[in-house]
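Let me give you the structure first, and then I'll get to my questions.
All protein chains but one are shown in place.
On to subunit A.
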Amino acid sequence: MEETVISIRNLHKSFGNNVVLKGFNLDLKRGENLAVLGKSGSGKSVLIKCIIGLLAPDGGTINVLGQSIPDLSQDELDRTRVRIGFLFQSNALYDSMTVKENLEFPMRRHWLSADEKKAEEKIAEALENVGLLHTLNMMPVELSGGMRKRIALARTLILKPDIILYDEPTTGLDPITAREISTLMNNIQKKYNTSSIIISHDMNCIKITADRIIILMNGRAYAEGTYDELVASADPEVKQFFD
């Protein structure tokens, strides 16, 4: 039986009177790419922020790699987070650091004993994965939107996570760059056998990357299936995403 790396049951989250998630369920298997599709404001980003522990859920359970995220102490949560990569919609590269320092930052925090040569090898490998080895000493401000996204992805990969959470990975990119990023995400999944949750509106990205799709509507998983299954759906609520 395939191993479940993320299991979410009956997740509830609200902000004041705005109920965002009301009884959301999800299972992610090892090596699977799962896309979560939904309208703006439907709670997709809230969902992955609950998974990584940036937001505390109001109710329900979130199990990641056998750990109950809401019940972990700060130290336990930090240790678990090392095994989860998070690609932010805004890339969230550290402005004051070079590309090399951006990649070094998470690595040095967790592998303090790693020698200089080993660290540089890992940085070079991560940058080669995204095809941007030549940007090593550049500042984020000198990079294009697509390059920044790739560097952010390289930084996500540097700790060799088991799971990657992608928050709108292709938003704001031109169609060609968006396709390149989607292909890169697929290659990474194949190379490292990572499991991913992909939050996106971009149907091309979802078509390329997703093994399975969940449509998040009214705070719940409204429909679930492969891309082809959902495209063929007669349900008008599902169809509107694919028209």
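Please note the rule applied: a residue touches a chain if its C-beta (ideal position, glycine included) is under 8 Å from a C-beta of that chain, and two chains touch if they have at least 3 such contacts; residues count from 1.
Everything that follows uses one rule, which is that contacts and distances are computed from a predicted model.
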| item | value |
| --- | --- |
| Omitted chain (choose from "Xanthine dehydrogenase small subunit", "ABC transporter permease", "ATP-grasp domain-containing protein" or "Iron-sulfur cluster assembly scaffold protein IscU") - UniProt protein name | "ABC transporter permease" |
| Among A:24, A:86 or A:241, residue touching the chain not depicted | A:86 |
| Residue among A:6, A:20, A:34 or A:52 that touches the chain left out of view | A:52 |
| Omitted-chain contact residue, chosen from A:18, A:40 or A:74 | A:74 |
| Which of A:95, A:115, A:228 or A:243 contacts the chain that the document leaves out | A:95 |
| Interface with the unshown chain - residue positions in subunit A | 52, 54, 74, 78-79, 81-82, 84, 86, 88-90, 92-96, 105-106, 109-110, 159 |
